[in-house]
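Handing you a structure now.
One chain of protein is taken out of this complex; the other chains stay put.
Going in written order, the chains are labelled A, B, C, D, E, F and G, and every chain counts its residues from 1.
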Amino acid sequence: MSGDWDVTPDSSRRERLGFDETVFCASKSVDQIGRIVAAALETQTSLLLTRLAGDKFSELAGRIAAELDYDAISRTAILGKVPASNEAPRVAIVSAGSSDVPVAREAVRTLNYYGRAVHEIYDVGVAGLWRLLDRLDEFREVPVVITVAGMEGALPSVVAGLVPGVVIAVPVGCGYGVAANGVTALHSALASCAPGLVVVNVDNGYGAGCAALRILNAADRG
Amino acid sequence: MSGDWDVTPDSSRRERLGFDETVFCASKSVDQIGRIVAAALETQTSLLLTRLAGDKFSELAGRIAAELDYDAISRTAILGKVPASNEAPRVAIVSAGSSDVPVAREAVRTLNYYGRAVHEIYDVGVAGLWRLLDRLDEFREVPVVITVAGMEGALPSVVAGLVPGVVIAVPVGCGYGVAANGVTALHSALASCAPGLVVVNVDNGYGAGCAALRILNAADRG
Amino acid sequence: MSGDWDVTPDSSRRERLGFDETVFCASKSVDQIGRIVAAALETQTSLLLTRLAGDKFSELAGRIAAELDYDAISRTAILGKVPASNEAPRVAIVSAGSSDVPVAREAVRTLNYYGRAVHEIYDVGVAGLWRLLDRLDEFREVPVVITVAGMEGALPSVVAGLVPGVVIAVPVGCGYGVAANGVTALHSALASCAPGLVVVNVDNGYGAGCAALRILNAADRG
Amino acid sequence: MSGDWDVTPDSSRRERLGFDETVFCASKSVDQIGRIVAAALETQTSLLLTRLAGDKFSELAGRIAAELDYDAISRTAILGKVPASNEAPRVAIVSAGSSDVPVAREAVRTLNYYGRAVHEIYDVGVAGLWRLLDRLDEFREVPVVITVAGMEGALPSVVAGLVPGVVIAVPVGCGYGVAANGVTALHSALASCAPGLVVVNVDNGYGAGCAALRILNAADRG
Amino acid sequence: MSGDWDVTPDSSRRERLGFDETVFCASKSVDQIGRIVAAALETQTSLLLTRLAGDKFSELAGRIAAELDYDAISRTAILGKVPASNEAPRVAIVSAGSSDVPVAREAVRTLNYYGRAVHEIYDVGVAGLWRLLDRLDEFREVPVVITVAGMEGALPSVVAGLVPGVVIAVPVGCGYGVAANGVTALHSALASCAPGLVVVNVDNGYGAGCAALRILNAADRG
Amino acid sequence: MSGDWDVTPDSSRRERLGFDETVFCASKSVDQIGRIVAAALETQTSLLLTRLAGDKFSELAGRIAAELDYDAISRTAILGKVPASNEAPRVAIVSAGSSDVPVAREAVRTLNYYGRAVHEIYDVGVAGLWRLLDRLDEFREVPVVITVAGMEGALPSVVAGLVPGVVIAVPVGCGYGVAANGVTALHSALASCAPGLVVVNVDNGYGAGCAALRILNAADRG
Amino acid sequence: MSGDWDVTPDSSRRERLGFDETVFCASKSVDQIGRIVAAALETQTSLLLTRLAGDKFSELAGRIAAELDYDAISRTAILGKVPASNEAPRVAIVSAGSSDVPVAREAVRTLNYYGRAVHEIYDVGVAGLWRLLDRLDEFREVPVVITVAGMEGALPSVVAGLVPGVVIAVPVGCGYGVAANGVTALHSALASCAPGLVVVNVDNGYGAGCAALRILNAADRG
Partner (left out) sequence: MSGDWDVTPDSSRRERLGFDETVFCASKSVDQIGRIVAAALETQTSLLLTRLAGDKFSELAGRIAAELDYDAISRTAILGKVPASNEAPRVAIVSAGSSDVPVAREAVRTLNYYGRAVHEIYDVGVAGLWRLLDRLDEFREVPVVITVAGMEGALPSVVAGLVPGVVIAVPVGCGYGVAANGVTALHSALASCAPGLVVVNVDNGYGAGCAALRILNAADRG
């Protein structure tokens, strides 16, 4: 009984779905991550790594780490060149408070990895509604708006009542008491009085990024 | 073993707390309600009855029913004269959709019973934010604003970020799926990013009315 | 204290969001629904009514009912002409079992109301996987696939692993035991291993339709 | 992609609501907190910081820490002079056991920051009811009583049955088993048989302080 | 495959535990109940029937019903003579509101069936604390106090802090919102700050009666 | 604002309830515990301390620690002489597995502190039923049996079907998955098919001990 | 938009899995059920129908109903001849109380439909343990034992500790309070201390029958 096992990478995923298999690092050891990156280096494959905690990144062999574009806030790393984009951002991301930024940035990095630009608008929670309304013009016309909010999660409902684009809610597990695990923000988005709001799992910035990507890809295919 | 039992009315409640014991009809039979009202008629005591379903009201003896001021929307009944009020309303009540009105009206009727006027602003949910903002002047200056909202319950957070008065949230158990029992709206109000919002139980219009009364009474005492 | 109250319709919603305010009938009396339809008839406004139970529809005055295109399965009614559509359906809807059809049809009717055609594929649950795979070509290329499934809710994850389009999951509250209220299917879709799946509330066919509409509108705006 | 982002402080909050934006430190790094305090020092703005854990406070640069009035029990820090108050306390705070004091003190510090005095009455849980009844005269007449209790949370219901003032319940997440996360105390306060009790989130001493402030401000405005 | 099946009565239960098997009628048809009573009549066995709804009782054959001592409030029926008791009640039962009486009476009837007298004290909820304190002498000295309360369930904690006897809490599923199903009252009793309080299931008056019986039997055995 | 506050010990508790206030150490600092013990030493008062973790005990000043009878398994400490007992144990404690022993011992130590002997029977879970049945004679006749079990919590139901004494269930928060927090064992005991079983909070060995004490005291008073 | 839709029966299920698609009637109208049975009659296919409520069965056209072998207790109907079986039962079914029999019978009928005999042992709940132990020989040697129990669900754990065969637990949603929806019995079975117990959904007698069938089929294949 050896200490490891064969993996079966989903090699046709990009062709099938339009994006690659991502390396979710939370459930992998430093050693496993290192071997995956080394293999990708060898085959000159680009990689997106998510939930790569700072201390795990620090433990990666220097040679490996040097190849990665690591972002400490979103805990993501990118291996390889990301495609350049000249187009104006067609995705806006809107968040409420400072706890929401790491999750928002995970979405941004995911979209960047596939060459999509994102317009970032942070710190515009509903407790000071004028901040959001003042910047409405910046996200009223884009096809996709990602809203990132924890606590009571009112932001996505307010945004979805203001803009005609697709609004994706990412609930965030911040706060304390009934807010702590993000379920209040999640249920708030699901039960929204604003029509056509769609939702991903708590803290799932990566998923929101992929959903936005599917929307842009579909629009591009016409 | 007889079929009934002695009750111990809380006779000093008005003196102690500033309001009377209310008759919560949901857990009482038509017969019990009839006897309570008859006894109050005899002693010329005024009464507030809550959760008095229409069919129960219809079954009350005509002589009893004729003495009651019944409101079918809020399912409340009042026995006796309510005190007249000349003052401008110092409580505003703001609600999101048509499912919220019965709960809002329970609060209004409770305040009316104690001679307090209420300014009612309905149908101003956050999915069409301009409706709320257009009427902001009507509730910006009152000492107490009661917000009544089900579904995602974003309204109280938005209101508490706009006005300096005391904001009381009453969650409503309407909608379906994760909204059905009102817990999403309840948790949303408790987890609010707006500072100093206070909350009562799901559908508890009566409790919100009593809380508003405590605030006005305290202000009156100086 | 009158028996009713003024409503504040969200009159700018179509201009702002691209669709009208819908009449959610579950929390309205037959009388209220009748008056809303009568008012729309007078102003020659079209209307979409959802959650209109069969017995409520039957109680509507004949003159009113005659004007409505009522669909008993989805419990929706449409007032006014729906726009004709010549284009091939750009939305596919895929469901697992017979309990899912009413919810799926609510989405279909919502899209039809705005002139969007939908390709319907029912009864292809994962317990007999070949049924889904046999029809893959029918929904592999459309920009939006709505999946409707209750019980364990595996269908959206399987579909989102097969197609590049936007996949919207509508959980359904059918089954018994841990499946009864739809939360298992909801959490299953949110926790999916397939990237970029987006989710709406349990039984929210209307919301899924609106989300699809936002996506198509965004694609049309370019 | 830089390591940080612009913040949008809610600069009109005091004017709008009567109080400043508070620095919630639980989701901020020592570095972020340091920069916020430094900026406030530069503009001679006063600040209230909450959930500032002892170890984070210790890591702040000595120059920064020296300017802060830090209270280890409530984990709050105040920058700047708090307004002097000559008036007798108009808020009483009543708590059950030793686990409740940190939460109670967060409310006290919040009120102190805005120049409001508070009368503190600790260790009077209902298991030894005479302790509460013996001190009833100390809080029977104030306009606002904040009750702070974990475990079964019976204290707010008992207090709200004894005094006519506004009673705010702060549930506390102490104890073990079904009490551990404070939801029992929270639901207990929401489901109270005492009329007009209002509730804030678990452990939300800050929110209770802000609610008391809204009440006193409203009373002062007349 | 016949329409019914053999039952295996627990014939040695009284000898083993000190009480008989009770007929829980909620999950039995009128027909099944009728046959069980008829069989007991034949063997001159006494019976306690619980959760016997009024309409089921009315449907029982007149001959059967005539033999039963039916109590509509507690929904219990007794077949056979209950033992006479001369002793002063050694169990007191204390309840908060009118919704609690049916559950309290189920406990009373269970104890009566085994010849135990009970002192009943109703309508003494903590919102009017003086009612409870005024009658403290009536239950301070008995070995067993059963407290019956729904909503926030503060009563058992207050009682268990006042008397040295065994205090059994029976939570009641009354009220609405977070109180509706009795779980708040249940958790409140379990998380009590009063030492040595014991708890039975929501609405389980029968279980509380059996627990009291075990205590009295143990005391009698010495 | 000083760093500490006055406490209000419940000085009449022993007289009122038959036992002293216990020092629950989980929410107290080493410093607070040290001062409480020092004060008790000065007044020659005996003390029971519960939830005193090993590392906290180690940090207590040697002079203080030396006076305490510390039990590492139950994490309890006793200050002062415990009364000697010559009587045969009237309480039996029965537990299922090794995770249950710390909780069981907390009950034993509580009873010992008040001079009550306990007969301990461990490791007799229902997966090997013969172990329990073989020792039935050891606990069939005592007035009180405390059962301590986690996981599925079947033990209390089986025991309460075998003995006539009072059976107290203490659920234990051990195991993993749905068993992890003890709620399954708690609900299992509350929903038991065995009549008259009473229950305390998860891991509440102290509460079970106090309940047993109330029963024995009541029996002793006659 | 027609009132119905095409179904896609899983025609290869028996060949693939060893059993047919069953007609789950709870979510089907009388009309739909009638048409399904009529179609099967035409093609001389046998059918198993589950969750066919008595009133739905009564509404079926007499010609259809006459062809069905309907069992009111289990709410199942069988169309066509069930295979005869001469072998001794290799499945035993053991249940606790009368509420469990309908669920148990659903499993029995499912197995009978495929020609498998079942040995039924009812009314042997753990509150009277001797009833189970007395009949142990009847189910000690069979390869599969299905246990059916609600409330605390201790029965499957006790059985799985007594026999070497495969033990399948079917939790039942009976009782009240924390037992009402069957989740306590479900979690109890999942958290069992007895090794190798397997579990199906609450009230899922049909699923337990299919699992038993898979086991017997596998054994037969050798």
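Details
As a convention for this text, contacts are C-beta pairs under 8 Å (C-beta built on N, C-alpha and C of every residue); 3 or more make two chains touch, one makes a residue touch a chain.
Remember, it's a predicted structure, so these values are computed and weren't measured experimentally.
One chain is not depicted; across the entire complex it touches A, C, F, G. Across C:V158, C:V198 or C:L216, the residue that sits in touch with the chain not pictured is C:V158. Considering the whole complex, the residue from F:L48, F:V144, F:C174 or F:A194 that touches the absent chain is F:C174.
When you scan C:L60, C:I78 or C:L190 for touch with the missing chain, the hit is C:L190. Taking the complete complex into account, residues 16-19, 22, 143-144, 160-168, 186, 190-191, 195-201, 206-207, 209-211, 213-215, 217-219, 221-222 of chain G touch the chain not shown. Although one chain is hidden here, its contacts on chain F can still be listed: residues 71-73, 97-99, 101, 108-109, 112, 120, 122-124, 127-128, 130-131, 174, 176-179. Residues of chain C in touch with the missing chain: 96-97, 125-129, 151-154, 157-158, 160-162, 175, 177-179, 183-185, 187-195.
The rule is short, and it goes like this: only the chains that are shown with their structure count from here on.
Across the two candidate interfaces, A-B and B-C, the one carrying more C-beta contacts is A-B.
Note on chain placement: the centre of chain B and the centre of chain E lie 35 Å apart, centres being C-alpha means. In this assembly, the C-alpha centroid of chain F lies 43 Å from the C-alpha centroid of chain G. Multi-chain contact residues of chain D, defined as those touching 2 or more other chains: 97, 127-128, 160-162, 177-179, 183, 186, 190-191, 195, 201. Those chain pairs judged to touch are A-B, A-C, A-D, B-C, B-D, B-E, C-G, D-E, D-F, E-F, E-G, F-G.
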